[in-house]
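One structure, as structure tokens, below. Some questions next.
Shown here: the complex without one of its protein chains, the others still in place.
Order of writing sets the labels: A, B and C. Residues in every chain begin at 1.
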């Protein structure tokens, strides 16, 4: 639980720092923050084994950190530096840490869901006991590929957990304006899959629900879906003025801040005391500072590497890439 | 009911004749027959108003005939003649009779489903009281676009009836080997839509179920889904040896032949007598004969028309079509 | 602009020009409606539909779920029923999810049903790269769409064309793929009035020069003009010709100028293989074979997925200097 508490804080502060660096122009492209969603992110990943593969969306800094990726490498990726976790080629939306079985963040809404189906298929194919988990949003739930994936997962009993992080908005569109049935987890029932809903602001609740889902997948090859209701405090991305959502709604949810709530629980149960809590914040502070300094100091990507990773078995060493066989 | 009985026979004999003409090389491409599915096709369309728009699949000769399209024009289309209902450009998989609000047969599985959503949208947009019905198969139910379409239909309360003609096979794949939940109609529930299952071999049952669905859509703007279980007697298409399906299964279903059953009912209730039933068959026989003769005698398509219908507002009269503006 | 029609005094942005076109056409024709993700309450991811919900209501400005295949299919069905949908796809990258509907339905229903229906639909979407959006969000798919008969493909470079071509697209009876450029939304310029339509298949001569003809559309027009400025300082005078639509294509105007200069450079933001540049070059070779002193030069995107790092992204994309260098090489070769 301490570990989860610390990771939640790491994500919170990492995201806040990323926002600052974006304003300073150190980070380009789109930047999607998960502030407010820490409980759902940390609770779900903590409930898995370290070698259980995961796929996620473009809002995935936290998933990488929760999986244990080095904050320095993640921040450097956001800066687009050679020391980034993807060598600066992916950026904020496309983090991956293969070593830690984090199979990446993807920018096409819904596009990463069937990949997890394949990760689960590979586990079953090799007779392993791993579980593949895919995180997606409430908006992604309306992509047809989710329905296709749930049907195949259930039909073939693949060890997959469909984790819907329902932060109640797809950009500026509230879930009830996008989904005829607000209880998104019900969709799993149409494919004979167990599904449940959990408070995404409560890290232990998420941990418990995903833990049970992972157990079913691991021991019974029974895929399932978990819907975690949470809320993102910031706009969709740094470029979103966030004028659509009512401020009282935001306040209502921020009043249930997952970090504050969890700290109260830990203090109450005597798992940690105030000093430890402060110590955690101090450690995290230092980590984030170090990450930003590392990214800042890192060298840019070598332009001669523009075409380096296009193919695993390339035929051409043209620095701009080429379809033509060299003479 | 007489009309339905006659239409069912027309479809049966039309399809059998089409098979013969295919063997004689008069018909090219793929030829998908609906023999065994007459009750589902006729019952559903008879339950609609003549001006309710319909979209269908490549297995749609029967839908066109049930809508009142001229058998001569339909057969001529299969022959690829200029007198065909689409001028010979569409063929068996792409029949359309715009005048009769039959918005066509499509070859991409699932591809015609959202078109019906658009037809329903147009009805609502204009404040009309029509109902759009889309027919699709059990295999098509696994295309993500169905889920997307059901969600939008329910979310916006569009007057659409999703009619799944479940003939229990997608080519050589049995429904239980393709769908985790065999009761396909359950998928509608995930989107808060009413749905039901009906015996697709019983024309009156289909007529009743679709009638109620159409009423809900027309009067309450409540979309819904109907699943009709039926069986196709022939292979998937003329080129399918149909070796996968067990012969006793085929016999079991053919024993419940929709035409025979319905005739028994009509005779029992005294709606028609044997002579009338025979008269119906004789009329139909003549119609099909006439259709084939008409198609056979029709002129081929004029090759100068190759590019005629590519654009509604074309810029070039190049006989082979061209992206270039003429000088 | 040689071909600019009587324009409004006030310069407005490309974004506002598109907004004006939609507003005017929606006022003019009640069968026109806008549908897409976040186009109503959010007023568009790039704010192109600003104010439309307020003015026309949620019957005609419709927010959709994130279901591209589904709502594009809906638009096609509505168009077959006689409505005139303007579908906004948040970016061209997401159109790939609706491509089956676009290519197998929108582009073909008229033909395969023997002319019984038309499909008057406009699919608007921004494309292109340059904002570090990386591999999945930086596509230029002009080539894919131009490949497909049954579609019309439009790529406006200026606010004037953005407005005039969009109005033409909305009134057109065929499916129109309307490719906007993310990098141009803030670009300002004059626009035409309510009745100033820009016809399809008419190239615009953005600049004339005797030494070399540069062909470029959309954002690349501005890169080409910048290159032409650089070259002018060196005494090299270039044409900059903007086809404005790839389907139909005004090859005549391009060819007429190439026959004069004897040299051509095609600039394209997309990938090189089977791309727009190869296509335009082929047409120019066929139309001007005996006039060309040297092969048509192609300046395009590197043959790689778009990288995130700013320096790599810039290296991958056509720049004024790379275009200028291509022209210099041609001119030098001519002087041999």
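Assume a contact is a pair of C-beta atoms (placed from the backbone, for glycine too) under 8 Å apart; a residue touches a chain by one contact, two chains touch by 3 or more.
Only a predicted model underlies this, so the values are computations on that prediction, with no experimental measurement involved.
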item	value
Shown chains that the omitted chain touches within the full complex	A, B, C
Residue among A:89, A:135, A:175 or A:259 that touches the chain left out of view	A:89
Contacting the left-out chain in the complete assembly, out of B:1, B:108 or B:238	B:108
Contact partner of the left-out chain, one of B:7, B:69, B:151 or B:179	B:179
Residue touching the undisplayed chain, where the options are C:112, C:215, C:231 or C:254	C:112
Residue of B:81, B:187 or B:232 in touch with the missing chain, whole complex considered	B:81
Given A:11, A:33 or A:108, the one touching the chain that is not displayed	A:108
For subunit C, residues in touch with the removed chain	69, 93, 96-97, 99-100, 103-104, 107-108, 111-112, 134-136, 143-144, 146-150, 246-247, 249, 270-271, 273-279, 281-282, 285-286, 289, 294-296, 298, 303-305, 307-308
Contacts of subunit B with the absent chain, listed as residue ranges	28-30, 77, 80-81, 86, 88-91, 93-94, 106-111, 139-140, 142-144, 170-173, 177-179, 244, 300-301, 303, 305-307, 310, 318, 320-323
Residues in subunit A touching the chain absent from view	53, 55, 84-90, 94, 96-98, 103-104, 106-108, 111-123, 125, 132, 144-145, 148-149, 151-152, 155, 308-313, 315-316, 321, 323-325, 327
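Here, only the chains that are shown with their structure count from here on.
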item	value
Distance from subunit C to subunit B - Cα centre to Cα centre, in angstrom	39
Length of the line joining the C-alpha centres of subunit A and subunit C, rounded to whole Å	35
Residues of subunit C whose C-beta touches two or more other chains	64-65, 67, 69-70
Subunit A residues counted as touching two or more neighbouring chains	142-144, 177-179
